[in-house]
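First the structure, in the form of structure tokens, and then the observations on it.
What you see is the complex with one protein chain gone and the rest in place.
Order of writing sets the labels: A, B and C. Residues in every chain begin at 1.
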Amino acid sequence: MPTPFKEEKIDGKTFYTSTVRIRRDLKWSDGKPITADDVAFSYMAPLALDPNKLGGNWPGNIDPDILNRVEKIDDYSVKFLLTELPGLAQWQYGMLQAFILPKAYWGPIVDKALKAADPVKELLAHDPAGEPVAGPWVVERWEKGAFVTHLPNKHYGLKGDTSTFYANGAFVLENKKTGIKWTTGDAKGDIKLQVVEGPYVDQLRFRILQNQNAAVLSLMKGEVDFVLNSLGLQRGFQEQLKKTPNIATVENSVNGFRYMGFNLARYPFGIKEFRQAVATLIDREYITQRVLQGVAFAQYSVVPPGNAYWFNSDVKMWGKDMTRSQRIAEAVKLLKSAGFSWEIEPQVDLEKDKVLKRGKGLIMPDGKKMPSFEFMVMTAGYDPLRYTFGLNIGTWMQEIGIPCEVVPTDFNVVLTRTDERDYDAFLLGWSLGLYPDHMHWFFHSSQAPAGGFNATQYVNPEFDKLSESFLAEPDLIKAREKAFRMQEMLAEDLPYIVLFDTPLIEAYRSDRLEYPFTKVLSGIQYFGGMTSTVNLKN
Amino acid sequence: MIPGHARAGGPSGALRPAPRFGREQLKARVITMRRYMLGRVGQLVLTLLIYMTMVYFLMQAMPGDISQVYLANPRIPQAARLELKKQLGLDRPPFFQYLSYIKNFFTGNLGVSFSHYPRPVWDILVERLPRTIVLFVTANCLSFYVGFVLGRIIAWQRGATVDRMATVVGITFWTAFYPLLSLILIWLFAFTLNRLPLNQFIEPALWIKAPFTSNTVFGYMVLGASVIALAVFLIFWVFRRGLRRTRRSAAMAWAMTAGVIGLAIWIAHATGTLIYIWDIIRHMILPVCTLTLINFAGTMLLMRDSMLETVQEDYVMAARAKGLPDNVVRDRYAARNALLPTVTSLVLSLASSMSGGLVTETMFSWPGIGQVLFRAAIGNDYPLATGALVFTGVFLLVAHFVADVLYAFLDPRISYTGQPAAEG
Amino acid sequence: MTELATSPDMGRGPEKQLPRFDPGITEPIWKIRWKMNMRSLAQNWEIFKESRVGMSGLIIIIAFGAFGLLWPIMINFVWDPLIYHPVVGFDPMLMHPSPPVAGHLLGTDPIGRDILAQLMFSTGREFLLGMLSAVISVVVGTFIGAMAAYYGGFTDTIFMRVADIVMLFPFVPLLVVIGSMIRLSIFPFAIILGFLEAFGGITVILKAQALQVKVRPYIDAARVAGGSDLHIIRAHIIPNVLPLSFLYMMFNVTAAIVSEATLSFFGILNIDMSWGMMIHTAETAGYLFDFGKFWWLWAPSGFFITLFCAAFYMVGRGLDEVVNPRLRKR
Partner (left out) sequence: MDALLSVEDFTMHYRTKAGWVQAVDGVSFALKRGQALGLVGESGCGKTSVAMSIMRLLPYNAEIKHGRITLGGRDVYAMASEEFRQVRWKEISMIFQAAMNALNPVYTVGSQIVEAIVEHEPETTEEQARRRVAELFDLVGIPADRADHYPHEYSGGMKQRAVIAMALACNPSLIIADEPTTALDVIVQDKILREMEEIRRRINMSMIYISHDISVIAEVSDIVGVMYAGKLMEIGEADDVFKRPRHPYTYGLMHAYPSILGAKRDLATIPGEPPNLMAPPAGCRFNPRCDRATDECRAVEPKLIKAGPEHRIACHNPVWTPSSGGERVGAAR
């Protein structure tokens, strides 16, 4: 585990160093032990090749501005030298998550690449078949376009690790064979869950299918035992599979959300009250429970409830549990407070919850009639749920005179126009990592110009200060408080109107597979089907 | 036998050696053929160049570019995106990119795919080509054969029940919504009746221990099939060429064909690939039948309509008067003169089978060139999209060229320039 | 002034003889030509009416047209748009997709929209798409095919090479590019499709057929009789090629409807609702693998597509007899 940071001065420059000790019982699949050399190499090689050039996940994990170098101290400990004190995002959830590669195998290849004219292209062109791995599985055969088979890795270091979770939140990791033991919190009281690592299956077969129909039919016919699908099963399949014998369905929440964003740089979307009025109009429960019949669930905060530790539940929820007429009345009040007016003001009858007169011709605070604007929505083909949400939102806005025109658009087109900030309003979605630093990247003013991640061009100096301090925050508890305050601020300003998300529904052959646990954020498929802990029934 | 007939005053009718058929005529044709060929090849290259330019700039005009992939992960900084663009050469002005692309193309290098960086485009195409050829060429040939045979029959008996029935069935399948029909057939045959494999092109259990990869076996199949086709063509050309079309010669021809196929099976067995080839064939049955059901009506109706013209010709009446058997009259007189449009559509559809079919590939999980074309086109992967489009496009251009040459063979009245020969 | 004996309009008069025009009349030429065209039109209609196949095809197409016209009436007066709107409508009373029920004769789709309303709404669009792509591709395609065969040489090469390029053309990216410039609704899509189909496969196949017609003796006879090139093409080559081009009319309509469905499903065309789209939505929502149970999700739209395209074939078959005198004599 990493030691806390201490400041050191080495040949004139100040560094923040931390030494990390490595488990001694791990081996590569070719039998060689995993040592500090491999760890040091896994950081120094990408630094030498410049992570940005490497692309993929490298720039995210290894940030050349912060990480200066990694030195090997002895066979099983390394020392990290950083130029500045890293926050949780850069250290625990950043650098320490990087991949460790076998130096014996990759060393010569990287050296040869460095000498070539275009080192990255040279390196990426290398065919990594037969590369020693540390994971539970080794690739046995890969038939392109048809299937991939894996065999258990004989030298799998973590085989036999028993992780025990206690009701009081304590956690013990113990491997009786190799004597490794590691605990956090006081390990006593009743055990909530105990999982023993180690592949129990002698062969793993992945079949590559091109559409969900084929997958579900194969599942029902018994040709496959589990369907790996990042979108989860559609409603029709769920209903059918629930009724099919010896097939179990699993429902998990997903770490992401679908949202609607306005281009704040364009008048009048910059006005907070306008966004709040639109948020109030949107009846999320009506669509998720009635129209989509429970396939999706309403969501109000920028951090999904699935990410329990960071999720702030008491966030301002605009228009929650309001009837149709109450929403319209509230929205009209908000718009009026910001100086909007109408050619024909919408009238509602609160008791009978009826819309007496539909609003027409919204006039902006600057006196001019609001021009109709384009609300880009996913097409029915790409994502029927977002398509339905978008259309309904469009109808509700038109109902009170907001001249919104719903335009189903191709995903690439939406990405391009939001990237170039050439749009009015759009509806997209994000899938996120565990550490909520996405709030910094989405809403920090530095990301506002074209090409950055702050597509809605939200600029709030107070928020910027808060998000920068959150990013640099090493302490978990303080980081959580800051995250909660950020969520409250965003719920008030509503740069994103968070709409909904869908639980991930998966199915597997209950007569053949037995999973130690099935409640996991983003579903079983997020952990590759938990192949190393699943057990065969017969 | 006519007794030695001496025309009044002519020399006595000594037996004269029979003239060889078409000798000097062929010589005349060869010359015009060569001149025509050169012209056509020139046109082919020019068309290809124009086509490539249009495709390339169409790709550039597509909204967005490949680096958008990085927009999905918030942690990746701006620098990485610019770096990727530089790496892929997207930062150079489009015109220079185009020039380098053309230079590379004519040196046989289709460039490197963006989405499967740094795999070369050739590599991806070659990986998927055998699979596509085996499935789609077989399907096309089968649907053409069924359509051709049925078309001749229903044109010959216009108005009979077989005509009405075949047309109604053909039309319903032709106009059926293709994705829907394939789903129904999969559900019916593979799932409910459980007769045929559900999808994919090989059975994993069998192939894990296979000494070959599926692509090599597909390669063998393409090679084997073309050798067999050539052999069968030669056999029929030798036995059925003459006008002597007796029962005996037909039986001999079929026996020889069976022999060739038997030999092929024995070789496959000897090399140990037979079970694998059989597994692929088993997986092919459902997609090929679906494609045939969908497409046979096209050829059938095409053949029927073009044959209705020739059925009423006088030489067909003359042929029946000559006492030739009915199928000879139908095939060598009526059908033979109506071949032009049908053969053209066959040659064109064979070429287009190179580019596979997106719906079939998705429904039957048979990843081929069709998916590559679609994903690359949508995913802004310029080199892969352009490379795949041009690669399959060449086949079509060559096919059209072959069709033009065939016209002259099919109908002597049409000379090589595609215009009628000077009237005799 | 009688037209040339070889012109199809004149030639096809059935048994009853045409009254001979005495030259003394004073009517202007165009009037005579108009009257003759009207008469030949009437004659053709007589002949077309005879063919049962052609008439039933025509009736089906008219029925589709009427069904499509019914939509504005139904949505404005009979149905409540909130429930019956093909795209946004939702019926809160039922569990969706519900089988046919009192309020929804053909049941509802997985997102709660009424299937009958969707069918009616998209009929108008599919009708437009079908007619446009059929007419454009047949008219333009036939004319080009005949011209290419008749003139040969340079024109033939030009048209054939254009046909090559059009056939090769990546249809999907083209639409994506156009889609990003203008909003691709059904009308521009139908026209683009019509012209693409017209210059592509149909020209090559028709040219092949036209070549066979061109080498026939009566073409030389017509040329000897002083017919202008254009007249020969219009009067001799095209009538003999039309049976094939009518066949292509059906091919193109089917292709149009299937490609429109796949493209709007992948989001390239922003057409809100079409028959093909209905099947695709059902498929993605996972209701299309047990065909017995949720039959109303695929059967009505599948049946409509087949019937609509088949109708064009039947009309084509009927027109065959009008155009091709020898066929009719039988």
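The definition used in the following text is that a contact is a pair of C-beta atoms (placed from the backbone, for glycine too) under 8 Å apart; a residue touches a chain by one contact, two chains touch by 3 or more.
Nothing here was measured: the structure is a model prediction, and the numbers come from that model.
Asker: What shown chains come into contact with the chain that's not displayed?
Answerer: The chain that is not shown touches these displayed chains: B, C.
Asker: For the chain left out of this view, which of B:Arg92, B:His116, B:Arg282 or B:Arg413 touches it?
Answerer: Candidates B:Arg92, B:His116, B:Arg282 or B:Arg413; residue touching the omitted chain: B:Arg413.
Asker: Write down which of B:Val149, B:Val169, B:Leu324 or B:Val394 is the residue touching the left-out chain.
Answerer: Only one listed residue reaches the unshown chain, and that is B:Leu324.
Asker: Tell me where the left-out chain touches chain B, residue by residue.
Answerer: Given the touch definition above, chain B has residues 1-2, 5, 7-8, 10, 13, 15-23, 25, 242-244, 246, 313-315, 317-325, 332-333, 336-337, 410-413, 421, 423-424 touching the missing chain.
Asker: Which chain C residues would touch the chain omitted from the figure, given the whole complex?
Answerer: Residues 15, 215, 217, 330 of chain C touch the chain absent from view.
Following the convention adopted for this analysis, only the chains that are shown with their structure count from here on.
Asker: So, comparing C-alpha centroids, which chain is the farthest one from chain C?
Answerer: Between chain C and the rest, the longest centre separation is with A.
Asker: Which of the two pairs, A-B or A-C, is linked by more C-beta contacts?
Answerer: Between A-B and A-C, the larger count of C-beta pairs in contact belongs to A-B.
Asker: Report the most central chain, judged by the distance from each chain's C-alpha mean to the global C-alpha mean.
Answerer: That would be chain B.
Asker: Please work out the Cα centroid separation of chain B and chain C, and write it as a whole number of Å.
Answerer: 27
Asker: Centroid of chain A to centroid of chain C, CA atoms only: how many Å?
Answerer: 49
Asker: So which stretches of chain C touch two or more other chains?
Answerer: Correct list: 176, 180, 266, 280, 283, 288-290.
Asker: When you check chain B against every other chain, which residues touch at least two of them?
Answerer: 62-63, 183, 187, 191, 378 - these are the residues of chain B that touch more than one other chain.
Asker: Which residues, counting only chain C, touch chain A once they are in their complex?
Answerer: Residues of chain C touching chain A: 87-88, 90, 92, 95-96, 110-112, 176, 179-180, 183, 264-268, 270, 272, 277, 280-290, 294.
Asker: For chain B, which residues count as touching chain C in their complex?
Answerer: Contacts found on chain B: 43, 46-47, 50-51, 54-55, 58-59, 61-63, 158-159, 171-172, 174-180, 183-184, 187-188, 191, 298, 301-302, 305-306, 308-309, 312, 337-338, 340-341, 343-345, 348, 352, 358-359, 373-374, 377-378, 385, 389, 392-393, 396-397, 400, 403-404, 407, 411, 413-414, 417-420, 423.
Asker: For a test of understanding, state which residues of chain A touch chain C in their complex under the given definition.
Answerer: Of all residues in chain A, those touching chain C are 212-213, 216-217, 233-238, 240, 290-293, 378-382, 384, 388, 391-392, 395, 407-413.
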